[in-house]
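Quick one: the structure is below, and I'll ask about it shortly.
Removed from the display is one protein chain of the complex; every other protein chain stays in position.
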Amino acid sequence: MILKVDGKIPREILERLIKKLEEDLNVEVYPTVGKDFTILGLVGDTSVIDIKHVSSFEYVVDVQRIQDPFKRAGRHFKPEDSIIEVGGKVKIGGKDLVMMAGPCSVESEEQLLTIAKAVKKAGANMLRGGVVKPRTSPYAFQGMGMEGIKLMKKAKEETGLPIVCEVMSIEQLHEFGPHLDMIQLGARNMQNFDLLKEVGKTNIPVLLKRGLSATIEEWLMSAEYIMAGGNENVVLCERGIRTYETAYRNVLDLNAVPMLKSKTHLPIVVDPAHGTGKWWMVKDLANAGVAVGAHGLMVEVHHKPEEAFSDGPQSLKPEKFEELMTEVQKVAEIFGKKFF
Amino acid sequence: MILKVDGKIPREILERLIKKLEEDLNVEVYPTVGKDFTILGLVGDTSVIDIKHVSSFEYVVDVQRIQDPFKRAGRHFKPEDSIIEVGGKVKIGGKDLVMMAGPCSVESEEQLLTIAKAVKKAGANMLRGGVVKPRTSPYAFQGMGMEGIKLMKKAKEETGLPIVCEVMSIEQLHEFGPHLDMIQLGARNMQNFDLLKEVGKTNIPVLLKRGLSATIEEWLMSAEYIMAGGNENVVLCERGIRTYETAYRNVLDLNAVPMLKSKTHLPIVVDPAHGTGKWWMVKDLANAGVAVGAHGLMVEVHHKPEEAFSDGPQSLKPEKFEELMTEVQKVAEIFGKKFF
Amino acid sequence: MILKVDGKIPREILERLIKKLEEDLNVEVYPTVGKDFTILGLVGDTSVIDIKHVSSFEYVVDVQRIQDPFKRAGRHFKPEDSIIEVGGKVKIGGKDLVMMAGPCSVESEEQLLTIAKAVKKAGANMLRGGVVKPRTSPYAFQGMGMEGIKLMKKAKEETGLPIVCEVMSIEQLHEFGPHLDMIQLGARNMQNFDLLKEVGKTNIPVLLKRGLSATIEEWLMSAEYIMAGGNENVVLCERGIRTYETAYRNVLDLNAVPMLKSKTHLPIVVDPAHGTGKWWMVKDLANAGVAVGAHGLMVEVHHKPEEAFSDGPQSLKPEKFEELMTEVQKVAEIFGKKFF
Partner (left out) sequence: MILKVDGKIPREILERLIKKLEEDLNVEVYPTVGKDFTILGLVGDTSVIDIKHVSSFEYVVDVQRIQDPFKRAGRHFKPEDSIIEVGGKVKIGGKDLVMMAGPCSVESEEQLLTIAKAVKKAGANMLRGGVVKPRTSPYAFQGMGMEGIKLMKKAKEETGLPIVCEVMSIEQLHEFGPHLDMIQLGARNMQNFDLLKEVGKTNIPVLLKRGLSATIEEWLMSAEYIMAGGNENVVLCERGIRTYETAYRNVLDLNAVPMLKSKTHLPIVVDPAHGTGKWWMVKDLANAGVAVGAHGLMVEVHHKPEEAFSDGPQSLKPEKFEELMTEVQKVAEIFGKKFF
């Protein structure tokens, strides 16, 4: 950690500051005296130091981290790739890619089973489906709840696909969690810290979506929250970020994939449906997601998108999903990977 | 609501679509046929229509709202300004301005009482103080919890100031809520919809902070969630938005104040501390906040910012806070307002 | 075009407004009367209507385009893909992909020829190299100017590769243009309208980079400026947009590729070097760029990046560039394309 200190600091205050830093933070401090500023280099385990705390000292103008603030999530902590096992079948993080497909919302048994069978047939290896929906409007469909979980379990029985559903609160975590192979934490809950802590106490695999305008560092700190509690089964999901551009719903940030791979050992999945908001862009971005090195994809499929209760505009029809699977498989092969 | 439909739509499908819209959504549909596109104007109560649902119909290229999607929060629904009463004393939304001041985090009795008395003396009319903190890092100070609530109540007894504290979960809402004059929902929880719904079932006044990258519309939809449940005591708090600029923590969006006043009857408070992240910028932006027409301010004060457990860099010392109060009072007077 | 008009508009003013619109703008106007608002649908050639002009009429609350504001650049104007020929050899826009590679800045004959031969050998089909540089600091290297153009021509003679260089002003356009196979307009000049107009008077192929925070629509309007002058040889280059994320220099917006392909017939090239700012991310994003459907790539190569006068951190060494070529070729083949 680097502290930029105003050069006007009196000598005795500088000495007192250095002493305080060394004692309070258990680090060694190396000063470099420049013309207008003095630089203090802090050596030791600075990942747990609160940058805001250190910024408040008088004469301290700026503080920069040198070490990433996450530990368990960091590649320096665990150099080899993590492989997260889901439902005793799917392994996320290695050469085998995961395809999580299914409807945005679970709406009925007929709807879910139709779609589940279609995605299974096309080559998906996990089934997604929302039973509670973070809807902007209180007047929009809010999801089937526990009734939907039962349908997801039924679909699992029929297809053999492990299932992933979003949970939005601690209560839902406890209610739905035991029935699921993986839980999803949505973009709007990426910094719901109480929920993250509670998830950390379980050992259920987690798909942690990036917040709408979360930085890479904040995202990894949210993973750290879960891992600090003991649950190391975290998979990251890039789903587009908010920018000034209005031509699409979000901008899918594929830069995030290689950057994350350099910083963390956790696997990364790409969601081109939310990342674009338009079904006719999904296949192209899915191909790009595999080409850039993601460990898997999440795609929304609906057999009647115009009747979908949510996110119809970004859902693929089953026949389009099949086309997508055919193409992404070919891209994967180039890189020695496959959807198994 | 306006639907932009591809001009290539066959006549009978267009007719079926219009019929379906009229029946399902209980609206009248008026088509305008252009060269490349046909426009369908939907007349009726379109505020409850789900834009994503309508976007999914085949040939529908784009959907634009004409009516705002919020009802209870909207000025068209209630033209006169709402005035929210807090703690039987403070009225937010009229000519009297509110100043919520206090430490970012409650740290100890000595700390809280010192600061509470100082802000009271300088003219604040509400006391703020966090007992649970949404910290990016799991290793940072997480707040005193219920112990802190007790200290806040003690500070209220000694100063007479109504108190406001953040709650981050449904559990905390039920635990802390009954002891508070106002609850704060933080930026990271603006779209924690389950929490919003639960807050809607109480009648405790709520300070609803804008999300880090929330649009005006999303923010008002979150207010709508609370109001739809029956709790109409919502005060909005602008606290800066996330942009590309790194010279400050956030960009305080003062455009939001007149825009909100045109769209909603709810009061608006400005938080220049989070909006800048730097204590030496707070006074200037507080002045601007009053000048632009806000109904009040929220400011962080700490007698020893360099020892603060959180957000020290943006906390004012009591003497600086006094200066701020003197200036903002003068600005308020010009507009016929006062901090009472 | 859709005008949202306040429902409180008096009947005779509404009639006058409609008449004025029909006469001034040569369109037909179809009103739809709702509860709070009246909608006016304008039918005719609205692409040339100035949205700001129409927005200024009293009672007009909002104006939305239905038709895209560009004409010559639009796919509705010319449905089939444009293929731009460069240097009598390279064709951009079809099944053959273009690879423009070379140093960020031309620094010396030895440097340029070394790199030119290396990229030619690895399979590049165009040579890039800056002789004037848009540098943030007036104290940074500003480029070799005409001296550099001569070196580029020499490199062309030795390798046979057509050459592309940036021009930053009308003067440079006239000085450098006649020597070049293609000119590049940089991100900072995307809305240098006087320069765009002047480029429109030539028939030199243009690589038009997206502005740092330009929307898709603004970008296509800049292409329109050039095309309106008579120069239809425009190639678009996505080079990353500015967001709140600081982990990389920009966010490469690959969503732009399919979106542009739906709106325009012009070819699109992706620049993963500027889009990331980090050499070790370039290959992954180059693969993604081809997978998402771009018509080519632009990549910076330097044999001694640590001695480069500009953008060293995002330049590949020749051996890394060879690896990249090998991989992107394989990705291209899947989609029936090749770098010829």
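First chain written, first letter: the chains are A, B and C, and each begins at residue 1.
Please note the rule applied: a residue touches a chain if its C-beta (ideal position, glycine included) is under 8 Å from a C-beta of that chain, and two chains touch if they have at least 3 such contacts.
Model, not experiment: these values are computed from the prediction.
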Going by the contact rule already stated, which one of C:135, C:154, C:179 or C:330 would touch the omitted chain in the full complex?
C:135
Could you tell which one of B:82, B:159, B:264 or B:287 touches the chain left off the display?
B:287
Spell out the interface residues on subunit A facing the chain that's missing from view.
2, 4, 30, 32-37, 39, 41, 43-45, 64, 66-67, 76, 213, 242-244, 246
Interface with the undisplayed chain - residues on subunit C:
47-48, 50, 52-53, 55-58, 69, 134-141, 168-172, 188-189, 191-195, 197, 212-213, 218, 221, 224-225, 228-229, 242, 305-313, 315
For the chain that got dropped from the picture, name the residues of subunit B it touches.
213, 215-217, 241, 243-248, 251-255, 257-259, 262, 275-276, 280-281, 284-285, 287-293, 327, 330-331, 334
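Please note the rule applied: only the chains that are shown with their structure count from here on.
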Would you mind working out whether subunit B and subunit C touch using mostly the same residue numbers, over half shared, or mostly different ones?
same
Rounded to the nearest Å, the gap separating the Cα centres of subunit A and subunit C is 31
Centre distance in Å when subunit A and subunit B are each reduced to the mean of their C-alpha atoms
26
Please compute the C-alpha centroid of subunit B, do the same for subunit C, then give the distance between them in whole Å.
39
In subunit C, which residues are in touch with two or more of the other chains?
213, 243-244, 246
